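Here's a structure for you.
Heads up, one of the protein chains got dropped from this complex, but the rest are sitting where they should.
Each chain carries a letter (A, B and C) given by its place in the written order, and its residues are counted from 1.
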Amino acid sequence: MPIKTEDVKWIETPKLGVLDHLYLPAILEGLKTTVFGHMLTPNITVQYPEVQAKMPPNYRGVHRLNRDEEGRVKCVACYMCSTACPAHCIDIVAAPSPWPDREKYPETFVLDELRCIYCGMCEEACPVDAIELTTLHVLTGLSREEMMFDKEKLLSVFDQTVKDGTDPIRTSAGRLGPASEQPKQAPVPGQPGAQP
Amino acid sequence: MATVHVNGQAVDIGTEKLNLIEAADRGGVFIPHYCWHPALTVVASCRMCLVEVGDTQPDGSVKMQPRVVPACQTPAKDGTVVVTNSERAKYAQAQTLESLLINHPLDCPVCDKAGECQLQDYTHKFGRAESRMIDEKFAPPNKPNIGAQIELFTDRCIMCTRCVRFTREISGTAELLVNHRGEHAEIDIFPGQPCDNKLAGNVVDLCPVGALCSKDFLYKQRVWYLKSHDSVCADCSTGCSVHVDENKDILYRLRPRENPLAQGHFMCDEGRFGFHYVNSKERILRPQLRRDGKLIPATWEDVLPALRRDIAQAVKQDGSAVVAVLSPFLTCEEGYLLARYFKSLSGEVRLALGPVPTVGEDDTYPKDRHGKPVEPVKFTIRAEKCPNRRGVEEVLRHFQGEVIGFDDVVRLSGEGRLKAVYAAAGYPPRPGGWVSAEQAAALAKTPLLVVQDILPSPASALAKYVVPAVSFAEKEGTFVNHAGLAQGLRRAVKPPAECHTDGQVFLDLMERRGLVHAPTIRAELARDVPFFAPLASGTIDALGVMLK
Amino acid sequence: MDRSLLITILTIVGFMAVSQGIIAYLILLERKIAAWVQDRIGPNRVGPLGLLQPIADGLKFLFKEEVFPTNVDRLLFVLAPSIAMITALLAAAVVPFGPTSVPPSTEYQFVIAPGTDIGILFTFAVGSLAVYGIILGGWASNNKYSFLGALRSSAQLISYEIPMGLSVVGVVLYAGSLNLERIVQQQVEGGWNVVFQPLAFLLFLTAVFAECNRLPFDLPEAEQELVGGYHTEYSAMKFALFFLGEYMHMITTSLMLTVVFWGGWYFPGISTPTSHVAVKFIVFIAKVVAFIVFYMLIRWTIPRFRFDQLMSMAWKVLIPLAIANLVCVMVVREFELSHWLLPPLSIALIVGAGVVSFRWPAAPQRRMPASLEPVAR
Partner (left out) sequence: MPEYEPVLLRRVGRPNSQSIDTYRADGGYRALEKAVAQLTPEQVVDQVKASGLRGRGGAGFPTGLKWTFLPKNHPGPIYLAVNGDESEPCTFNNRVLLEEDPHQFLEGVILAAYATRAWVAYIYLRYEYGRCYRTLEKAVAEAYAQGLLGRDILGKGFHLDVHLARGAGAYICGEETGLLESLEGKRAWPRVKPPFPAVEGAFRKPTVVNNIETLACVTHIIDRGVDWFKSMGVPPDPKNPRDPGSYGPKLYNISGHVNKPGTVELPLGVTVRELIDKYGGGVWKGRKAKGAIPGGISMGIMTEAEFDTPLDFNGPGKVGCLGLGTGAVTVFDEQTSIADVLYNITRFFSHESCGQCTPCREGTGWMMKMADRIRRGDGRLEDLKILEEIGNAIGIMPGTTICGLADGAGWPVKNAIKKFRPEFESLIRAGTKSTSLQLVSAH
């Protein structure tokens, strides 16, 4: 798509005065920033691993698979994440769901954390907000197999983050998008909309 | 000669009777449609193909009709003017799409059709970005057992009634019907009479949305991962043109490919669901040879020279006691290569046609309510359950004038009169198998029995050499159907790692260098065998070539 | 053995040892300053506060494999870092590193070779040889990037020699001597040169930045463009020698700046001729350290010049100004005018340069293609 003319912002070279042409004031100004703006201000580095960094809630770390209110995996095995994934690190096997309120669920869900580039596309693609990237950033393992996170492991990440109270926040709209919420009122049997 | 003006562009449609959808298509303009299907009657009920239509008056002016009309129902006449891109036509189409989505659940993520769904595609192309409906959608329960192979996701149905018309007009079995009225209308079956006719799988293809899904394919793959290859169904001598859909060399489904020369628009369920042996774990994956009474896996480097040596020895002893059995599942090219190999060893070597599986009578559709066939016949499932008997027979006739039957081979072998039998089988697993235990025992009396097959059989258990064969989806070549239509097979999936295609094995036996290349062999075949002369260029287009 | 020879040898040994040690810690200092400027902490893992980091670095350099890429000119490849290092060290031979007195004097002179009358000339002559090491290194590496770095280096160093030399000529004229001790002495008597010739100081400062290949003039090594430039192919101790050379250069130039423009050990009110030698030494070293820190701060303040900017600055700005400055000093000296005339002249020249630059017809602008001309703003 070509850039539209009205989207192009033209920036002009600022007009320099005599003082600016001397460069010296600018250098002094720069030095002021260097010294007083940064060098003498407190450092923001954290002494990892003695001190654990507190990641901002929108940090993209280890994935988790969310559970719904009944503790079942929220994922509906739609493959949107694995389709969106630029690193092809998500492998899903879908199956008819054992629960009546949905048609499909992931029989297996394997995410290769080594292959993942933590871009967050899976999270964006998920229509039911089942996969999220948490603030967990310490990810180690001794073998490749260990880094292939399966469904149980990803669900356990969810449990852990819920326990720790470090739920990720993804959008300005709130914790989760509207699509992920099941209809609140219980469907009346026989009425339109009642689930089979 | 009739000329139709499609969006201001003159399209010559000749003398054909076309409706406006077809006529516009000739002009490269696509008119969206759901209920219309070229093989079914016109009901003009989906109202997706609404266009503006006018007629050219004798004085040359154009008189447009005051309302939009369905293109599927309007015949194209000389001077008809079709406008598909006017504000009114576009509004009508967008309005129809918005209506369709009133009660259609937006469960595309879990819908198997997503990616090849016409509702999705048209909404994207012709529809509104957003529905203005905020009320609750009507969601009737799914009908998982509408057929043995079919599941109905009732709420996704858009009532195009293609499936209903299919069961009434093509299969004639009329299992499907519309129940209820208005927005509560749904597709249903009569109680206890599921849609289980032999053509039932076609309703899944006909369904423009994800309402009717094939249980065989359900949730196996998302369609956008699939790569489609043009090929030919190998299950009967109708030779239906098919799309072979695979991902990462696993075959997931077959779909009929429209071919007026072969079968039309549809295919039968036997062929549609009969491909699973290709992915079977039981397959013969590498060559084996018998040593100390046991079959042991071997490499091609070991097997091929040994095979060549043993066959040459047998031919030297008595050429007429060597028989090559060519199964009707071989492509013409493979049959030709094998025949040439054996005939080059000695003119006395005999070539036989492998068993031709035949089940009952030709099964024609539509049927009446008693299950009796009705004229005119719209679809035929052939009794002859192999794709290429004609092609292989023509090759055999060319090389030795007559076709020896498999039973003769078994008899001769049982009498101990044969020195070597090379059975190029490649049969899919079907009830009974291609060779019974007795026949296998008789064949085993021949000292050098070579069996080339996809799956183990009684014969392969007793063979001296077992050579893996590959399925129709894994090789290239030509099948000639019952009517003499030569169609090209395209390779869809890679054969298992250590399997060589049959043609490659024959090429290696002939000690011809290089990889097997179907067009080259086909051209050779066409040069040598007059029956195949129309294939002289080596290439076959998607519809195939009729051989006389 | 002559006592003075012994002292000289001891001084050499002492200077060598101490300077190497200081360089090691300067690297640490540089890394720390870089960290602080970037709101980080910097090396703090090896030893308390990271104080053993230089040792670790040194050991690493020593134990690393000596890599010789396949197509290098082995002799020159080894020779180049040595030359870079040796020239830097040699240049320091005549530069005072502490309080000095006017020769002949019996006091201990904090110079390796006291009383060298061509001190400045020597420093310049030998210091300029440093480019030799760089060019050889870039050439011998047989690598495009290295070679480009070397080419840039030669062009840059040759250009900046001229304003550097010219700017010091004014001071030399004023002091009437090339002897650095005398120049210091002259400043003790007549005040710091920086006060009387601020323009010369600025020119000299700019030029030595370029001489040392320090930002904003580090084009020969430019990591982003040339992958390290002339030392791309170097590793282990050979690389370390280049490094040492560069830092030695920095020290030498800081010493020069202190001695030539900032009155050496002299600081009115604190360190007068009558002060204790230790005070003088501390003052001297403090000035030097201040310059080194200034070097490091500038590195994180001003971005790298483009090569054409670098060259145009040398030839179009620095050299004309240096000549103008020299003329001013000559005029003042020739007509024996008051030396208080010099500071205003110098400042007038600086301002004049700004005005000229402001008024100068702009260089031909690169025009946008008509199609890209802004339509609506």
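The definition used in the following text is that a residue touches a chain if its C-beta (ideal position, glycine included) is under 8 Å from a C-beta of that chain, and two chains touch if they have at least 3 such contacts.
The model shown is predicted, which means the values in this text are computed figures rather than measured ones.
Shown chains touched by the hidden chain across the complete assembly: B. Per the touch definition above, the residue from B:Ala39, B:Val178, B:Leu285 or B:Ala441 contacting the chain not shown is B:Val178. Interface note for the absent chain: among B:Ile31, B:Ala44, B:Leu289 or B:Val409, the touching residue is B:Ala44.
Only one residue in the set B:Thr3, B:Gln95, B:Ser228 or B:Asn279 touches the chain that does not appear here, and it is B:Gln95.
On the side of subunit B, the interface with the absent chain consists of residues 42-48, 50, 65, 67-70, 73, 91-92, 95-96, 99-100, 102-103, 132-133, 135-136, 138, 158-159, 178, 180-185, using the contact rule stated above.
Throughout what follows, only the chains that are shown with their structure count from here on.
Taken as a graph of touching chains, this assembly is arranged as a line, each chain contacting the next along an open chain of partners. With centres computed from CA atoms alone, A is the chain lying nearest the middle of all the protein shown.
The interface with the largest number of contacting C-beta pairs joins chains A-C. A straight line joining the Cα centres of subunit A and subunit B is 44 Å long. Chain centres here are Cα means. That of subunit B falls 81 Å from that of subunit C. Counting only residues that touch two or more partner chains, subunit A has none. Shared interface positions of subunit B, i.e. residues touching 2 or more other chains, are not present. Here subunit A touches subunit B in the complex through residues 76-80, 83, 94-96, 102-104, 127-128, 192-196, going by the rule given at the top.
If you check the complex, the residues on subunit B that touch subunit A are 107, 109-110, 136-139, 141-142, 153, 218-220, 222, 224-225. Note for the complex: subunit A touches subunit C at residues 5-6, 8, 10, 16-19, 21-22, 24, 27, 30-31, 33-35, 38-45, 47.
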